[in-house]
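Every protein chain of the complex appears in place save one, which is left out.
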Amino acid sequence: MAEIAFRNVTKRYGNTVAVDRASFAVEDNEFFCFFGPPHSGKTTILRLILGLETPDEGEILIGGKPVNGLTPAARNVAMVFQNLALFPHMTAKENIRFPLVERKVAPAQIEKRVAEVAAKLHIAHVWHRHPAQLSGGERQRVAIARALVRDPAAYLMDDPISALDARLREETRVELKRIQRELGKTVVYVTHDQEEAMSVADRMAILEHGQIRQTGTPSDIYDHPESVYVARLIGSPMMNVLPSMRDKGRIVAAGGAIVVSDPDAPVDAVEIGLRPEDVQVSPWRDGAPARPAKVFEVEPLGGYTVVTLDAGQTRLRALLRGQPDIRPEATVAISCRPDRVHYFASSGAALAR
Amino acid sequence: MSTIHLHGLVKKFGDFAALKTMDLDIADGEFMALLGPSGCGKTTTMNMIAGMTEPTGGRILFGARDMAGVPMGRRGVGFVFQNYAIFTHMTVRENLAYGPKMHRAPKREIDRRVQAIAGLLELTPLLDRKADRLSVNILQRVAIGRSAIMEPAIFLLDEPLSNVDAAFRAVMRTELKHLQRAFKQTMVYVTHDQLEAMTMADRIAVMDHGVLQQVGAPLEIYNDPANVFVARFIGAPGMNLLKGKPAASDRGLVVDLGPLGATPPLPTALAAAVSRSNGDVYYGLRPEQTMLLPQGPGIAMPVTFVERIGARTIVHLGGGEAAVKAVCANDVRWVTGEAAFVAPVEQSVRVFDAATGIAIKAE
Partner (left out) sequence: MSATSVSATSVPSGEQPAVVEPANTGPRAVDAEARRLGFRLTLPAQVLVLFIAVFPLLMQLYISLTDWSPLSGVQWWSAWSQWNGFANYTDLASDARFWSALKRTAIVMLVCVPAEFLLGLALATLFADEFPGKRLFYSILLMPMMVVPAVAGYMFFMLFQSGGPVNDVLTSLTGFPITLAWLSDPTLALLAVMAADIWQWTPLMFLILLAGLVGVPEDQIKAATLLGANAWQRFTTIVLPKMKVIIIIALAIRVIENFKIFDTLYIMTGGGPGVATETISVYIYKVTTQDLIWGYVAAIALAILILLSIAAVFGMKQMAPGKSGGKPGAKREGAA
């Protein structure tokens, strides 16, 4: 019974609304991720689940039961904080044991659990050290181990790996997902790194100013964003969102550099969205249906190349595989597959064909 | 001429050698990234260039001028700290004006320069805000502006984007690059994020445990890593390395990976060099240049994990020592547990000596 649900929860701090009528449901054994820019309410939602905050309106349910008035201890959820909150006067091992000692679990059980968890997170070899003697990565894993060692209804993680080196982050997020799968636990995870969110989440919720804008699997959200906001937030490099016009059954954008033939395109579309990987770049040939574009910048990433193009008054980016021979100032033609184009109304909402 | 030359630079803290003999030449107006994991010595190197730390050995020259004994206030370098070190008790304006004020510039000139820099960095509406109540994104621009207003020939940045949120990071990368080009400054940029280094730098100096591993343009380092460390560190994800023994076969020289079987034959030029080496080697394949096929020829491995990250999908195969990652397009669907055949894209294979880690170059 690990379902966590919010029903129209609102939380205010003075005049600021941190969480605005949020409703969602996290399924049992699901790895659920909250994603959004700073100040969008992600951490507040975690604190509401944990019980460090009380909602001003709405209901919070854990395991089907309303928990609005319950203290954190009574809710049986474990949290890994962003700043880790490790006890500096205890060794790593003592830190990890702490939740179990608090709950008066039998010593033999404690040893067993601690050893299991420490082995899973590869910190058994340093568990006799104090947090001050550990590296940033080791400290992070101790904090995660401390949460893992209990058997709570759900784990809450507030950006637990952001302080690690890029490489270590990539490896740890895979580990976290593996551990979650193995343990079969519900995890609610907050991050501002979209690659991380997409990698670990079974489902995710996108937040803006305390409101949930879209919920779904990462693939859903990536392939079918419901608004310009979500479309821009997910995807790196950012989706190109350009003003567009209808012109005799064709969609035209970027000062004529992009021409899409799509009779099924929605009539009230005012903007189109094209993901950089869907922008096709080819050498310019006279007589092409669209206007030419100029290469502004070429950023070689090794396996991919990001090409920034100037077309009309707009600037857009293309993500090309490999290391194509493209130089700044070159003149190129832009094209794309019609089915890869996203359409948006003036309200910012996505339109279906 | 704002070139920087590091000759045999060493830094020891007691017995611990943070930097062991570094030789590096940074050209005038170049954007040089010092890239490496925590503790590799990159920040120590930068602190010595700035004059904040004294070298234990070796020399630092700006142009032809030896910087030994030149205190940090007189080196004419701009420095952006990782935590920005903004003067929190002053306004944004006062922060920006600090350098010129300490050099006793006339008030009118200070105002002019502050306006110019604020305009460039889009700080104008915030000039009179107190610096302790601003978001990190703004603080970062103030930190850059505060140094930039002095128009230093050399600009040092210590992981300036590590505290900034991901979306803003991409924007700032472009801005920084353009700023550097516009002012033609020599920029030294410390980072642990290889993506940052690849997108921004003219050349990258890869470091590990106080030793310089390789210096070169981003694509050079990506395409021809000098050793196993660089191969693994550069690229998202890093290069796949499988250990094996060179073995002759009827189709040419292959690498025998033991239980995984043999790799496809090595390209001829590479094979010639590899055949001359002794002992085990690492067979290296970049994930972006790793093809996954439903059947052979190739190395058979089970799929253990699939990460779909926006534009690409990373498929994890095998485990332990024999772990491989492949980057695939999103329309390809692999499922955990399936068996796939790993094969390289032509000519993209790299081989490394297993004992030394050094790349074996094709002739």
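All chains are identified by letter, namely A and B, in their written order; residue positions are counted from 1 within each chain.
We take it that a residue touches a chain if its C-beta (ideal position, glycine included) is under 8 Å from a C-beta of that chain, and two chains touch if they have at least 3 such contacts.
All values derive from a computational prediction rather than experimental measurement.
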{"item": "Sole residue of A:Glu30, A:Glu53, A:Glu208 or A:Glu226 that reaches the chain not shown, by the stated touch rule", "value": "A:Glu53"}
{"item": "Selected from B:Met102, B:Ala248 or B:Leu293 as touching the chain missing from the view", "value": "B:Met102"}
{"item": "Omitted-chain contact residue, chosen from B:Ile86, B:Ala153, B:Val190 or B:Leu242", "value": "B:Ile86"}
{"item": "From B:Ala27, B:Val70 or B:Val136, residue that would touch the chain that is not displayed", "value": "B:Val136"}
{"item": "Candidate in contact with the missing chain, chosen from B:Leu6, B:Ala50, B:Ala326 or B:Val342", "value": "B:Ala50"}
{"item": "Residues in chain B touching the chain absent from view", "value": "13, 18, 38-39, 43-44, 47, 50, 52-53, 71-74, 77-79, 81, 83-90, 98-99, 102-103, 132-137, 139, 146-147, 150, 162-163, 165"}
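Definition applied: only the chains that are shown with their structure count from here on.
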{"item": "Chain B residues within the chain A interface of the complex", "value": "37-38, 135, 165-167, 170, 174, 192-195, 198-199, 218-219, 222-223, 233-238, 286-289, 305, 307-312, 316, 327"}
{"item": "Chain A - residues contacting chain B, complex", "value": "37-38, 135-136, 165-167, 170, 174, 177-178, 192-195, 198-199, 218-219, 222, 233-238, 275-277, 297, 299-304, 306, 319, 321-323"}
